[in-house]
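Here it is, the structure in full.
A single protein chain has been removed from this complex, and every other one stays in its place.
By letter and in written order, the chains are A, B and C; residue numbering begins at 1 in each of them.
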Amino acid sequence: MNTDHQASIHNMNEDIIVIKNLNKWYGNFHVLRDINLTVKKGERIVICGPSGSGKSTTIRCINRLEEFQRGSLTVNGVEMIDDVKNIEAIRKEVGMVFQHFNLFPHLTILENLTLGPIWVQKKPKEEAKAIAMKYLERVKIPDQANKFPGQLSGGQQQRVAIARSLCMSPEIMLFDEPTSALDPEMIKEVLDVMVELADEGMTMLCVTHEMGFAKTVADRVIFMDGGEIVEQNTPDTFFDHPETDRLQLFLSQILQH
Amino acid sequence: MPIKEFKPLPAQPAPVSTTGPIAWLKNNLFSSPFNIVATLLILSGLFLILPGLIDWLFISANWTGTTQDACVDDGACWVFIRAWSQQIFYGSYPSGELWRVNLCLFLLAVVIYLSFILPINLRNKVAIPAFLALPFVCLLFLDGRYLGLEYVNTDYWGGFSLNILLAAASIIIAFPFGFLWALGRRSNLPFAQSVSVICIEFFRGTPVLALFFMGSVMLPLFFPEGVTVDKLLRVWIILILFMSAYMAEVFRSGFQAIPNGQYEAADSIGLGYWQKTFFIIFPQVIKVSMPNILATFIMVFKNTVFLLVIAVPEILQVILGALTNSKWLGGHATEGFLFVALVFWACCYSMSMLSTSIEKKLDTSHKH
Amino acid sequence: MFYQKTIEQIKTDTRPSSAGAKAFYNNPKYRGWIYQSLLLIFLIAFFYSIISNTLSNMAAQGIKSGFGFMTTSAGFDVLMSLIPFETTDSYTKVFIIGILNTILVSIIGVICSTMLGFIFGIAYFSRNWLIKKISIIYVETFRNIPVILQVLFWYTAVLTTLPSTRDSLSIGEAFFLNIRGLYIPRLIDEPKSFVVYIAIVIAIVAIFFLRRWARKRQDLTGEQFPLIWSSLGILLGLPLLALFIAGVPFHFEYPELKGFNFQGGINVIPELMALAIAMSIYTGAFIAEAVRAGIQSVPHGQTEAARSIGLKERKIMSLIIVPQAMRVITPMLNSEYQSLVKNTTIATAIGYPELFTVFAGSALNQVGQAIEMMFMSLAIYFALNMMISFIMNQFNKRVAITTR
């Protein structure tokens, strides 16, 4: 198992996401301006920036929860075009974790997890259950399998959400502010799972304000403002030697707290 | 390393293909094969129906004149509505005394307006008594006997103003009754509870037409010989009971929406049961129930049309009566029904808009 | 001791202030009993006076009482009945005809209004601007106009658009549509026709087992089975097969124009059509609103999450949105169905012979025993409403269990 991941880390020169001149408008409002971003396989990227800067929109474009008007986006060699089959193919490659977990409240934890494997991957129920239990163990809550989401704490719910994405064995994981709706002690349990995942060599794009996580885990940190990528750098350079006054200001503000 | 100054990229206009009328058409009408077919079907349907309808309604309609002879064109005979307009809105209420009906409608509007703008502490002291007194003040004005005005028997009241005033007067009086029944249903007193449940379920389970019919044919049997109760009063009683049942259910869900902490807080400052109920719970129940109260009102307001089956001269009854007048035997039923429908639609639609806006204001929960 | 017993009551009923708690009338328990006794006395007095007044009034006015009229001959004709009826038949039969006709129009109304409601409720979320607007206009127009006007409107519309008997619209010589309604052939059984009925039963059982098999198969292999299409195939195919094996053991009674009217076949009268249309459209508007509210109550994040694990749009609807929306929709459906049944009473405006028109209307006018006849009719409406309530509550339980 470990060797697999080692291999993927070594294979980091393969581009898994290529975004070129991505532009998006909400009506006449220009939300994403000429985004250019290339992500290599196994790379871990943290995106930060003030609210409204287009971070979430960017990663939501990657699995087509948002449409874009100009530019191109390629995921694992498949170019995103306006076609249902195409979009389905890309969504199978990409898992996503949301700020508010978005677990299905009418299904048990186990059912939440097996939904994708059964209906999308068309796996037998027992196999799907086995996969689900495997990932529930990985996020350390196998004992909650038969409960409903409403009976779990926020941190547990978010871990279930991560497990739900992993059940689809995606190539890429997107995290959209996964910890910002959580209490401090729960943040840690979620971040731990994410760190573990990173260690296993998963390609990750993570919108977060957890700078500690960025410093220790990220291969690259991206700063966005006003719908464009202002700076991207290794964590060390990013935090210690910001290149622009905008990032400097941002860092000074968030590090004050 | 020198610090660079961040210069934001200038915002560009959205590509023409994604904004502007053509993009709008493409996105909203022709986005998929299914939508293209649907759009074309709907549009052709509209083209088929609308021109004839507009022609009948407006272009070749008859607008001026006072008698049926004025209706010479093929279109709608709006002369019918015009000639009967006073009957339609006021019934046979004497022309010289119409100010009394208008006054009542005005007072109703004022009280409703007051209850929206007054601060909450004044609302309880002023608006609630004003509301409760309103039906009786209107009764005194419309009747006139006790105020030294010309006596107008209830048989002369009618038209759309009757629909409005009757519905309003019923819901106002149904408030305390409905509240009592709701309390009864929640209470732990077994007998009071079962009486409330029976009342509520009986009046909710009975078709309103049957209730009106009972009010007209069966209620007179219930009174001692020689005592007659005015028909309108009987109808009013029936409407109050009917509405109370619905209001009780509205209040019941209102009670459930109030956090337990409120009861505990009221208890903690040592209020008695009735004090607690009226000063703490009641205002809050009203507030959260407002959209449902309006919905109930709309329902009953629409139901006042059913009064025609017992010959109460409400708006549709006036129209039906007008249709049998030997000078208007031309069959203007369509115009009449259309007009009544329009009047009701305008009132009910604006009320449901009001209800939606209140609901939005109340809804402070976050949805994600 | 005492306080422990009544602590429940104190909590919800009265909480005595510390001062004055000694007086017995301030004791919540006694107070409750006092209230209840007053209520009881009031009710006894109320009903006693009503009953005695009614009895003396009825005596003075020569109104009979009792149910003797139920066996006497009605003496008038009823426009439509699901069972054979003669003018000499008794009022009991009129009563039953009324009930059946009420149930008929209610069932049609419930089915059609549910369909309309769901179609327009879902249409609200269409990406097509026109469809969305039409959904809004439909809801806002039809729920804000008194239903009696709508019934009158549809009746006029039906009557004015349909051709006269002689110029009927027809398909072959079997189906006719004219102002007297829709005429369709009636199926007449022959001795061997039971084969076909058995085939239908077998088909239904087969579908039931197919469903179970398909579910098991999916559990085991993950493969999905085209259940809807294969069920439809079985449901149509098996009886058809039986039909030909048994040598088409049916013949049709075709409607035929004889004298003034078509004779034979099944006649769907325009009153029924107009009432069913009006009921469906009116109630459908409320159901559409309920469906819209139900779907809107499901947060958008649910859709996004479902998309992100790659579910197809149709599966998102059936696995994620609908189950969650149903718990909001079901209680509303319950009350809409109940008001639909109650609203059928306005058939009296167009003369569709349901219970209220034919029994509490025509029959009551001839007999004049308002109290008995009204309460009999009301009992039926209560029974129907309770039935709806029961069924919907069962359904609601199923929805609620899977939601939590």
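Following the convention adopted for this analysis, a contact is a pair of C-beta atoms (placed from the backbone, for glycine too) under 8 Å apart; a residue touches a chain by one contact, two chains touch by 3 or more.
What we mean here is this: contacts and distances are computed from a predicted model.
UniProt lists the omitted chain of the complex under the protein name "Amino acid ABC transporter substrate-binding protein" (options: "NADH-quinone oxidoreductase subunit D", "Amino acid ABC transporter substrate-binding protein", "Dihydroorotate dehydrogenase" or "Monovalent cation/H+ antiporter subunit E").
Contacts of the undrawn chain with the visible chains, over the full complex, involve B, C.
Note that of B:Gln12, B:Ser60, B:Asn102 or B:Asn153, the residue touching the chain absent from this view is B:Asn153. The chain not shown here is touched by just one of C:Thr303, C:Thr344 or C:Thr357, and that residue is C:Thr357.
Residue-level contact of chain B with the missing chain is found at 83-84, 86-87, 91-93, 95, 129, 132-133, 135-137, 139-140, 143, 145-146, 153-156, 213, 216-217, 220-221, 223, 225-233, 236, 309-311, 313, 317, 320-327, 329-331, 333. If you put the missing chain back, the residues of chain C touching it would be 57, 60-62, 75-79, 87-88, 156, 159-160, 164-165, 179-180, 258-261, 263, 270-271, 348-351, 353, 357, 361-362, 364-366, 368.
The rule is short, and it goes like this: only the chains that are shown with their structure count from here on.
Taken together, chain A and chain B share the touching chains C. Centre-to-centre spacing of chain A and chain B amounts to 51 Å, using the average Cα coordinate of each chain. Within chain A, the positions touching two or more other chains are listed as 100.
Chain contacts: chain C has residues 299, 301 touching two or more partner chains. Across the interface of their complex, chain B is touched by residues 23, 25, 27-30, 33-34, 69-70, 100, 225-228, 230, 241-248 of chain A. The residues of chain B lying in touch with chain A in their complex are 1, 3-6, 8-9, 11-15, 17-19, 368.
The touching residues of chain B, counted against chain C in their complex, run 27-29, 31-32, 35, 38-39, 42-43, 186-192, 195, 205-210, 213-214, 217-218, 220-225, 267, 270-273, 276, 298, 302-303, 305-306, 308-309, 316, 333-334, 337, 340-341, 344-345, 348-349, 352, 367-368.
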